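One protein chain is absent from this view; the other protein chains keep their places.
Letters A, B, C, D, E, F and G name the chains as they come in the text, with residue numbers starting at 1 for each one.
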Amino acid sequence: LRKGAPEVIFAETKTGEQTIRMAQTLLAGTGRAIISRVPAETMTALQATFAEYETQVREAAHAMVIYQPGYVRKRSGGHVGVISAGTSDVPVADEAALLAEEMGCQVTRIYDVGVAGLHRLIEPLQKLLADGVDVLIVAAGMDGALPSVVAGLVPVPVIGLPTSVGYGIGGGGVAALLSMLQTCAPGLSVVNIDNGVGAGITAGLIANRVAQARKQH
Amino acid sequence: LRKGAPEVIFAETKTGEQTIRMAQTLLAGTGRAIISRVPAETMTALQATFAEYETQVREAAHAMVIYQPGYVRKRSGGHVGVISAGTSDVPVADEAALLAEEMGCQVTRIYDVGVAGLHRLIEPLQKLLADGVDVLIVAAGMDGALPSVVAGLVPVPVIGLPTSVGYGIGGGGVAALLSMLQTCAPGLSVVNIDNGVGAGITAGLIANRVAQARKQH
Amino acid sequence: LRKGAPEVIFAETKTGEQTIRMAQTLLAGTGRAIISRVPAETMTALQATFAEYETQVREAAHAMVIYQPGYVRKRSGGHVGVISAGTSDVPVADEAALLAEEMGCQVTRIYDVGVAGLHRLIEPLQKLLADGVDVLIVAAGMDGALPSVVAGLVPVPVIGLPTSVGYGIGGGGVAALLSMLQTCAPGLSVVNIDNGVGAGITAGLIANRVAQARKQH
Amino acid sequence: LRKGAPEVIFAETKTGEQTIRMAQTLLAGTGRAIISRVPAETMTALQATFAEYETQVREAAHAMVIYQPGYVRKRSGGHVGVISAGTSDVPVADEAALLAEEMGCQVTRIYDVGVAGLHRLIEPLQKLLADGVDVLIVAAGMDGALPSVVAGLVPVPVIGLPTSVGYGIGGGGVAALLSMLQTCAPGLSVVNIDNGVGAGITAGLIANRVAQARKQH
Amino acid sequence: LRKGAPEVIFAETKTGEQTIRMAQTLLAGTGRAIISRVPAETMTALQATFAEYETQVREAAHAMVIYQPGYVRKRSGGHVGVISAGTSDVPVADEAALLAEEMGCQVTRIYDVGVAGLHRLIEPLQKLLADGVDVLIVAAGMDGALPSVVAGLVPVPVIGLPTSVGYGIGGGGVAALLSMLQTCAPGLSVVNIDNGVGAGITAGLIANRVAQARKQH
Amino acid sequence: LRKGAPEVIFAETKTGEQTIRMAQTLLAGTGRAIISRVPAETMTALQATFAEYETQVREAAHAMVIYQPGYVRKRSGGHVGVISAGTSDVPVADEAALLAEEMGCQVTRIYDVGVAGLHRLIEPLQKLLADGVDVLIVAAGMDGALPSVVAGLVPVPVIGLPTSVGYGIGGGGVAALLSMLQTCAPGLSVVNIDNGVGAGITAGLIANRVAQARKQH
Amino acid sequence: LRKGAPEVIFAETKTGEQTIRMAQTLLAGTGRAIISRVPAETMTALQATFAEYETQVREAAHAMVIYQPGYVRKRSGGHVGVISAGTSDVPVADEAALLAEEMGCQVTRIYDVGVAGLHRLIEPLQKLLADGVDVLIVAAGMDGALPSVVAGLVPVPVIGLPTSVGYGIGGGGVAALLSMLQTCAPGLSVVNIDNGVGAGITAGLIANRVAQARKQH
Partner (left out) sequence: LRKGAPEVIFAETKTGEQTIRMAQTLLAGTGRAIISRVPAETMTALQATFAEYETQVREAAHAMVIYQPGYVRKRSGGHVGVISAGTSDVPVADEAALLAEEMGCQVTRIYDVGVAGLHRLIEPLQKLLADGVDVLIVAAGMDGALPSVVAGLVPVPVIGLPTSVGYGIGGGGVAALLSMLQTCAPGLSVVNIDNGVGAGITAGLIANRVAQARKQH
């Protein structure tokens, strides 16, 4: 697989046994297995099977990482910011954050900026930029307006992460995705609805490339 | 027809003759004919036919109003604000403004707020509110984010007016409309894409009702 | 948040704990927490947690309001009419009514006008207008024809509230929404499918603005 | 072909030569050729080719009928009513009327009922029913509400004929069609957008069957 | 309601109590209550409440009819044929048949013609036509081809009844509906997906009108 | 490119110069250039440029083939049948036929089977099968029913070729495509709307494979 | 039914009893019943009813075949390759493989080629072609890219089999299907999402036709 991007097991459409077998293969190969969208039953089976391993579970995101004993995650020096518009977007934002972390990045979260909170966003955003963040992920559902607003304010690349929050027409993340694709803030790129894995890996690739440049020179 | 809302001739799908005949009927009845989405040929025919009448043409909006000689438009005392996100939204915003004016409202325009212009918007918006505007129309295409942003800032009703600006998926006003319907700023109502007539009449009905209350008490 | 519009907690995509925490914050701030689309489990948890508070539950609408002891809801003087086409639209109509009430408005309901009931509607509608209603909400699913019919009859602003009633193509409220957006009765504005909160707040903003004008003069 | 339904040449996607050849075949076989959606060029070619024949042209509908000299259209005794909501729906309504006429039916038209005209409709509708009309076709674009309203009032079968009038989302007849399919007035059946031919033949089949029963007994 | 079409209670989006109350009103008024799409729980409640009444339940269709003791269904003399393409379409076809029966029609069923059964259809169809059937309902899911094929063969009106059978793109009845609306057999009209009630009432209106003509002359 | 399938220049979205340059490259390489969807201007330019070459033009299909002087098309021994439902489908059917011919196949056409022509189809179809046809392409627009009907009758593979004929909902070939994908006749595979090239090459691959087996044994 | 294609009972929308009855009919007629998309309950009922029969169950595919005692499946000599992009596509690929086997074909599987596995594919693919495979089925969800890539490499016909794997916009197999229909590798034909039965029968028809040619010559 492409150097620098970890393989992720998508557990939702697999049986528990298939996921376990794949996790074993990844652990044998790279010392780590990242598993996303884990059904409750598969989660239980994984925890039983890998009881001896170091694991971390992101409950909201239904994600799990299993580490071979002694596995050490390298620090890449990259810095990713993850912003969520609402509380309901946190599971997806967390999935993105997890992936960036597993790629060695420092991840700073600014969650639940809220419908009335643009002003609440300004200060932590300025601090983040001052801290030299390399790339931002902005998760939002419903109208999906926040990524466009943020992209209009910052000098770093922004990845729009639409979430399946919202009902009625354009619900389930469709309006959010379309709105991001139609952004008036050129320079925003997007991933699919609820695709925290894709957003996290894209951000990780960008941040790590910048970090590498910082180191090499 | 419902008291307070003018009848409008939708000329796009009519022959020039049909439109002229309908305009004559309206002029005979109410002393005024408002005609929207006038094809170029019909516009020429109308101007020839009603050369003796007072007329006004909104070129960008392809709209025309014809007045019986001596027609006096009553001032209702209502006050409507019309905001456009971009230059491309002006034709639709103008159609809305025209309708509110023909309903007797004072109309204040804030056009081309621009993608980088939220700050440019704050001051004129505050002035508008200080002037006691009764209702706002906010026209936007592409991501349709502006009406939500405005609705989150002001204490008056806001009508979202999506415009058919934008290409690709969600283009032609679809993303703008869906995004407004999915707004995180509860209290925003919308009309269909490019429906300046509908937005103008809705705003006129609201503003005139408030104005009436002002007068009666 | 925009002055005059209450903040509403959307409980559907939140854990019970998240909703409770947010309710506590709102109660501390404004003395009241309005919560919509409450899942059954969260409802139970809320009732247990806030057993000491005054509460009201709209069962059909799955909505709840919690009041700080001693909280007094101010009467704004605004008057909102809520009409539902059918019995199945009542939950959504009720959510809208609740919001308008919580904004201080008097709310008059005309429910289940029925497919054969246009004539049954005329009389109560005339009474409502005679009583000086400021704005109407009309909830309808399936063909969504009622809001257009009503908007063609009354001199006050009408807000179309499509409901997710109906199956087959255009079902789940889609035909109702599209039909309202395509209305032949200019002057009808709409909110998204099942968005009683949005309709109620929009109506409340309009009615309260009129009421304020009545008072000030 | 099915007994009682005339064959119709759909000229839109054919070359002029193909249409002429097919018309000649039909004339040779049945003494009559009905041609719909005739492009301007093909119309000219047809008129030149069949200059010696009796013809009728429905200009608005872009339809033409050519009769073998001496052709006599039989009166079936069936009676079809064709109602159009607006002026813009007339071309499609006319196409439907033409087909019913060519099937031998008496056709009564009530056109341009208008957005404010439900009351204007009641009287001619009552007269039509008193005259013993067998079936109604109701053509409408935009919100497509009229067929549902009519179907709720009359004891005869109603065929909804959506027209491609209207812009924005649900435009081009989509909202009209969906709204008719979602009708609250059970007993309304529909044909596709702008399919005047289909509506006319369906109505003709129904009316002629009733007429036949009248005669036979 | 329109004379000749029975009112039907749509139970799917109502509580058991609402349905029972409505059934009681209908029974008091017309001596009969027809209830469609009855959820299992509501079915049980209805059977308990109306244990003393004569009832009939169409299990596959989830429909129920309750009769006031002594209720006598009048024979109208109309004759409706109901054809189903497959076994999976039977519930919807049965709902249509029920409605036509309750309107007094004789109903003849030809079910499960099958993918290989066009030839199996010819004979019973010819018998049906010989028996003087007035109108046909043809139910089909998936590709929805059967109604077009039948409409091309018979001289009576045909109502296409798409069913929500089929998966993948165009599944859930969408391809079937679109295919019927795009029929090459002009003279086919349609109702919405799974709308057996609508098809049955439309057919009943047509058949009863023909029957009435037979009687009157 | 895949052995056995010719490269085709898709001229619609290219400038005349680009197409000419590509044709020259193909001629130099394989002695033949097949060009599809040729705009009128490009067609003229091609004919001027390659005036010295042997060419064939399929006018309806807007397709052209240019042969290096002395080019000899090999006979593969494969046999492909191309059926078109209507006259309007001929251009697309012709494109498919051209491709199969250029792959060396014998092609038999059965065009304009017609809406009333299933019986007219049976005889030529039986002859085709008796002649040992290897595979059938069936082109149809509107309801797209013909490929399913044919596939239910014959023992050879059938390729459904939807054409963009038809207006209203499901028009432009959408209903035809969906209906073919939802076929009740398992064993039908499809290509995209108007994709005569794809259908022709697929059929050519199948027929030539069979022909090869015939030869080798 | 068409010679060479077995009838398959689609059990998903049938009751257990209906499926059992149909299986008995098929067993009586052809000695074999193939049943697809069997719900868990129906599976149990089938196993109980046909305990005395030889059966095979494809668990992942929820498919079952029942054989009359002594039934002998004929070897056709056809050879079908079935490739799956991922693990999640296996159930659908298995359904396709089952059908080809029941048509007498030899079936070779290459499963879980994987996102990083194009190179892993080359070798087994070359072996398959060397073994004289007649046709390939390629199952893929999400982006559906694999069938296009394979079709660009091999000289045999390829059938694209989109699977309902993937979430967000274009999920559930829609992007996969559209992508296959838009393939840049002309000569790829497709069946509907998850339609393993259709893909298997199509492949079987092709392979058996080639095999027949091999035998006859």
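Methods note: contacts are C-beta pairs under 8 Å (C-beta built on N, C-alpha and C of every residue); 3 or more make two chains touch, one makes a residue touch a chain.
As the structure is a prediction and not an experimental result, all values here were calculated from the model.
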item	value
Residue touching the undisplayed chain, where the options are G:S36, G:S148 or G:Q212	G:S148
Sole residue of F:K14, F:R32, F:H62 or F:R209 that reaches the chain not shown, by the stated touch rule	F:K14
Per the touch definition above, residue among G:A85, G:L121 or G:L161 touching the missing chain	G:A85
Candidates A:M64, A:L98, A:V156 or A:A176 - the one touching the absent chain	A:V156
Interface with the undisplayed chain - residues on subunit A	1-5, 8, 134-135, 151-157, 159, 177, 181-183, 185-192, 195, 197-199, 201-202, 204-206, 209-211, 213-217
Residue ranges of subunit B at the interface with the undisplayed chain	87-88, 115-116, 165, 167-171
Residues belonging to subunit G that touch the chain removed from view	85-86, 115-116, 118, 142-145, 148-149, 152, 166, 168-171, 174-176, 178-185
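Simple rule for what comes next: only the chains that are shown with their structure count from here on.
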item	value
Between subunit A and subunit D, centroid-to-centroid distance (C-alpha), Å	58
Distance between the centres, which are taken as Cα means, of subunit E and subunit B, whole angstrom	47
Touching two or more other chains - residue numbers and ranges from subunit E	1-2, 115-116, 152, 168-171, 174, 177, 181-183, 185, 192, 195
Touch-based graph of the chains, sorted into line, ring, star, complete or other	other
